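Heads up, the thing below is written out as structure tokens.
One protein chain is absent from this view; the other protein chains keep their places.
Presenting subunit A:
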Amino acid sequence: MDRVNPRNVLVVVAAVAGCVAPFVMGDLTFLMRMLLAAIVVTGLSLLMGYAGQASLGQGAFVAVGAVTVAVGTTRWGLPPLLVLVAAPIVAGAFAALVGVPLLRLRGHYLAFGTLALLLMVQTAMSTLDFLGGAFGISGIPAFGVGGSVFTDQRPYVLLALGLLALVLFVTHRIVDSRFGRGIRALAGSETAAESAGVPVMRGKLVIFALSAMYAGLAGGLSAFFTPYVSPDSFPALESFTYVIMAVVGGLGTLWGGVVGAVLVSTLLQVLNLVSSQPQLPPTLGPILQYATYGGLLVVALLFMPGGIVPTVQSAAARAVSRRGGAGRT
């Protein structure tokens, strides 16, 4: 071993930072939301980047996961661990079910179809009393296994970190597999992939369901953390935020989702702090939020179409090869 791969160093740094942060930061709500977003966006990045299908309504599956936890714990009194495991399964099954007709659509039609799905899930939640109705479901118990119950925010953050690592590992294994290569082929051309023997529809459905499972997992965890679930918890803007994070981080890269979630969340948090100064007008907050979202999307897509991770990667590769070349001569 003569040279340390810079990417591995970055991964180790990120992991250490992730493990240290819960012990030094005061309010962990921000960190928790960031981690949950990272889990959702990793799935969305897989769907958009590798399978080439855009979803503007990923929040629908976050909502399904959260509702699973809320209904399971408060209505049926099921143990927390069981419902947390059930959340991604229910979300994935729901996605597989609606995906059969929905994934016949592509491009713009799928983007609008998923957005319509999100709005319909919201309506179902607000009209069916079983799913909470207009007031939502409150009183979700704290997460815990056996006798030990989570009493403050820190264990939630650590659990989210662990689950994010699991999600990244699963994604890595899938992308590197034979199945993953087939998926990447169908993103390029479905006709070509199909004639090469890739089961196109099944592949898209599996990735769609998998990204929904990630979203459902994040939703389930957020239901325990908040502990309150209502139709207003999953606005369309939130789903657009996932798209922004995925695009900013870099579609079709393993770490793009995490990088996008961290950068966009941090930027929004800073803007929030700035705009909540008492002498400033109250509308400044939403103005800055929308302007940042819009500006980020436009600038990232027009000037860094690959996203941050691929751009930095290629720049780093160039720098390394230049330095390496200079050192050897």
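Keep in mind that, in the parts below, a residue touches a chain if its C-beta (ideal position, glycine included) is under 8 Å from a C-beta of that chain, and two chains touch if they have at least 3 such contacts; residues count from 1.
Please note the rule applied: contacts and distances are computed from a predicted model.
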Which of the following names does UniProt give to the chain that is not shown: "succinate dehydrogenase", "Multisubunit sodium/proton antiporter, MrpF subunit (TC 2.A.63.1)", "Phosphate transport ATP-binding protein PstB" or "Branched-chain amino acid ABC transporter permease"?
"Branched-chain amino acid ABC transporter permease"
Which residue among A:A116, A:A142, A:V170 or A:L263 touches the omitted chain?
A:A116
Consider the whole complex, including the chain that is not shown, and state which of A:Y50, A:F143, A:F208 or A:Y293 touches that chain.
A:Y293
Residue, one of A:A95, A:V247 or A:V309, that touches the chain absent here:
A:V247
Give me the subunit A residues in contact with the hidden chain, please.
54, 56, 101-102, 104-109, 111-113, 115-117, 119-120, 123, 126-127, 236, 240, 243-244, 247, 283, 286-291, 293-298, 301-302, 305
